[in-house]
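One protein chain omitted, others in place.
Note that the chains take the letters A and B in the order they are written out, and that residue 1 is the start of every chain.
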Amino acid sequence: MSTLHLVRQSAFATNDFAQCLSVLDHQDSIVLMDDGCYNLKHSLMDSLLKRVDGTININVITTHAQARAIETIATINHIDMADVVELTFNHKKVITWQ
Amino acid sequence: MTIIEQQTPAILPKESGLAIINSKAPFSSNHGKDALDVALIFGSFEQKVSLFFQGDGVYQLIANQDGRLVSIKDYLKTFSAFEFYDIEDIYACQQSLVNRQLNETFHINDVQVLTSIEFGKALNRHQHVLRF
Partner (left out) sequence: MKTLAVVVTTPPYSHLTITALTYVEAALVAGINVIGVFFYQDGAMHANKNTSIASDEYQAIAHWQRLQQQYQLPLHICITAAEKRGIACDSIDNEQVNKAFTVSGLGELVELTTKASRLVQF
C-alpha cells in the first residue's frame, strides 16, 4: 500500500504539497523536485519531519535543490533521476503533485 | 490427531483501475474538462475509473452553478452521465469542503464525502493515478 509522491510545486504558491500530505500514508515516499524543493524551508516540512519521525522516506533531487541555492537538510535523502526511476518501481503507484 | 495448518494466502484486494484527482475550480482553466474527457474515455472502454475531488476541485461538484453566464460550455452537466459510463466511485474530500464553507449539496447524486484518511485509502485502491 505504498505510494511515491512527486512534489513539483512550492507550498508558498499552491496547496499541492498540503494536499499531498493530507493523503500521505506511513509507508509512502516523497520526492521534492523542481519548485517542490522550496518546501524544504516550509513550515509544512518542519511539522512533517516532527510528525513522521523518520518513518516516511523523504528525498530531494540534489541538482534541483542546488540549482535553486536551497540549503538541504541532513535528515532527508539526496538523490538523482536514476534513483527516482528506481523508487517508481519500489512503490505501487506514483502521484504527481504539480 | 494432527493439526494441519492450512496456509491461507492473505486476501488483499488488488489495486485496480485509474483514479483521477480533480484539484482545480471548474471555470478558469481547462483542467476539469480535460480530466472529464479522460474519465469518459476510460468509462467507454469499460475500464474502471474513479473520480476524486480535493482542494478547489470540490467546486466542480457544487450545485446551482451556471457556466453559461460567463460564456463557458457547462461541462459539469455531463457529470450526470457518469452512471451510463459505469463511473460509480466519486469521492469528495470533507476537509476541502469545510475549509471552503461548503455544505454537501452537489449537482450529482452518489458523491461520497470522505475524511482525509478515508480519501487516501480510497486512492490506494487504484493502480494508477492522474491529477488535474
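We take it that a contact is a pair of C-beta atoms (placed from the backbone, for glycine too) under 8 Å apart; a residue touches a chain by one contact, two chains touch by 3 or more.
The structure presented is a predicted model; accordingly, all values stated were derived computationally and were not measured.
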item	value
Among shown chains, those touching the left-out chain	A, B
Of A:Asn15, A:Thr62, A:Asn77 or A:Thr96, the one touching the omitted chain in the full complex	A:Thr96
Listed residues B:Ser28, B:Gln47, B:Ser80 or B:Asn99, member touching the removed chain	B:Gln47
Sites on subunit A contacted by the missing partner chain, in the whole complex	6, 8, 33-34, 64, 80-82, 84-86, 88-89, 93-94, 96, 98
Interface with the unshown chain - residue positions in subunit B	18, 30-31, 34, 37-38, 41-42, 45, 47, 128-131
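Keep in mind that, in the parts below, only the chains that are shown with their structure count from here on.
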item	value
Centroid distance [mean C-alpha coordinates] between subunit B and subunit A, Å	24
Touching residues on subunit A, where the partner in the complex is subunit B	1, 3, 15-16, 19, 22-25, 92-98
Touching residues (chain side subunit B, partner subunit A) in the complex	15, 21, 23, 54-56, 93, 95, 116, 119-120, 123-124, 126-129, 131
